[in-house]
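Below: one structure, written as structure tokens.
Only one protein chain is missing; all other protein chains are in place.
For subunit A:
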């Protein structure tokens, strides 16, 4: 399985993401730089990590969304290659138009850094097949701009199509309808503010994030 993690200037969760993927997939991902103009051949999965790409200049994720490698990520996503964006990665996916809506400053104005309880709202995706329907899991959050916004019609459409994959069990950042993670129409692009790569082994304080990567690895192996 060929996987890639994109590093932007200011990414700071790329190494954690690489460790998580390497552990679960059993093979080291390729680290791709924002200026690169190609992804690894026959890439099976791309992850956009957390951090503060370009120092959050202009808007979180806005500069990264227009970097050279994102043309390739968009093309791969259009071919159906699964893409996971975590935290800043979610902001980049929204800014790039791969996911609807926008991530705004937390309603409480504060940086939120703690474990969050998430309801798994849809277990029929590549990323969540390993969770139980209706399960509540614990995944750390660490963000300043995680307040998900979309207009009512978009929110209704997301809900109606089961595209709200993770929801905060408790109000966390002012997100509309407590949305923590959504997928695109085809269910192959997932953006989420919480950090599954920080909940991979017991030493992290929990392993609920591991199943996301395991679900994906299994889904990809079955499809191969």
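As a convention for this text, a contact is a pair of C-beta atoms (placed from the backbone, for glycine too) under 8 Å apart; a residue touches a chain by one contact, two chains touch by 3 or more; residues count from 1.
Keep in mind that, in the parts below, contacts and distances are computed from a predicted model.
Undergrad: Please identify the absent chain by the protein name in its UniProt record; candidates are "Glutamyl-tRNA(Gln) amidotransferase subunit A", "Sarcosine oxidase subunit alpha/sarcosine oxidase subunit delta", "Acyl carrier protein" or "Phosphoribosylformylglycinamidine synthase subunit PurS".
TA: "Phosphoribosylformylglycinamidine synthase subunit PurS"
Undergrad: So which of A:62, A:139 or A:217 would be touching the chain we can't see?
TA: A:62
Undergrad: Which of these touches the unseen chain: A:107, A:133, A:171 or A:221?
TA: A:107
Undergrad: Given the full complex, what residues of subunit A touch the hidden partner chain?
TA: On the subunit A side, contact with the omitted chain comes from 58-59, 62, 66, 94-95, 100-102, 104-109, 147, 149-150, 174.
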